[in-house]
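Up next, subunit A:
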Amino acid sequence: MNNPYLPYPVRIDKIVVETEDKNLRSFRLVFLNKADEEAFNYIPGQFAELSLAGYGEIPIGIASSPTEEGHLLFTVNKVGSVSTALHNMNEGDIMGVRGPLGNSYPLEKMEGKDVVIVAGGFAVTTLRSTITWILDPAHREKYGRITFAYGVRSPGMFLYSDEMKAWEKRDDIDTFLTIDREHHDWNGLVGMVPAVLEEAAPSSENAVALVCGPPIMIRFTQPVLEKLGFGDEDIILSLENRMKCGIGICGRCNVGPEYVCKDGPVFTKAELNKLPREY
Partner candidate 1 sequence: MTNEESGGEFKPKIIAFLCNWCSYGADLAGVSRMAYPPNIRIIRIPCTGRMSPKFILEAFRRGADGVWVSGCHPGDCHYIAGNYHARRIFTLLNNFYNYLGLEPGRLHFSWISSAEGEKFARVATEVIEAVKAVGPSDRFAKDRIEVA
Partner candidate 2 sequence: MESRTGKIREIARRLLTEEKVDVVLGYKAGTVPLRNIPFFARTPEEVESLIWDSNGRINLANFLPRREDRIAVAAKGCDVRNIVNHIIENQIKREQVYIIGVPCEGMIDPELVYEREGRLIEEAAEADGKLTVRGNGFETVLDRNELLRQNCRICQHRNPPVYDELVGEPVPEEGDVSPLEDLEELLAKADSERYEYFHDLVKTCIRCYACRDACPLCYCHVCFVDEHMPQWLGKSIDPRDVITYHFLRAFHCAGRCTDCGACESACPLNIKVRQFTRLLEKDIRELYGYEAGLSLDKLPPLTVYLPDDREEFIK
């Protein structure tokens, strides 16, 4: 019988230090077994438990897109004991990945609509996955205008900065990169994400908004989206909570009756309105 707690063994193929504070690293993982890779069918918005033998597991959103075959990408902030241990790993080391877990962004439902993507800090990971997926030639024409607003503290804190620069140049996605305060190294937008979003004023007609970021950004983004005319059904958020099993059993990540790990992490604002704010 399939053991849902058993991680697939993977090799760390590449490690990239993403940010100037060196607290965020991206790990490109390659499956040791082809069969495992084939079994790992994921959709943008899902996450996986990264498993480090001797340290434990951490739930991390999948930053790569299923359109990028051959590897998985995870960007991890150094916070606790497992993420610290992960930051100390080297290319070539063996670890585990368990997943994919959780639901995903409702990519099918979003078809035929404009998509507004709002990201803050390192929460951009699963949104990077989503954008990469949407921009793939096989999918791009299913969606309308793509607006992407992404804010970080300072220029050195952008994740995937090469890709961001590339997206800024494309005309099939409107990219708004912003930093919190003026910085000598920056001649782009300055200001908080909600303000930038308000300025960009994407149309809410036949559109959905995907929002992922720190709680404070989410709090101030919601009124802006409302003002722009987005209904609660069209505002889509991704939650995070402490997790262990990742499969809706161990009982700690629930928000009301919903398990963030299995019923989430993606919820509409309309859904969250009916639930306790235990996240």
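Candidate entries met the following condition: all candidates are chains of the complex that A comes from, given by their letters.
Everything that follows uses one rule, which is that contacts are C-beta pairs under 8 Å (C-beta built on N, C-alpha and C of every residue); 3 or more make two chains touch, one makes a residue touch a chain; residues count from 1.
The structure displayed is predicted, hence computed values, not measured ones.
Applying the touch definition to subunit A and the options 1 or 2 in this complex singles out candidate 2. For subunit A in complex with candidate 2, the residues that touch the partner chain are 80-81, 84.
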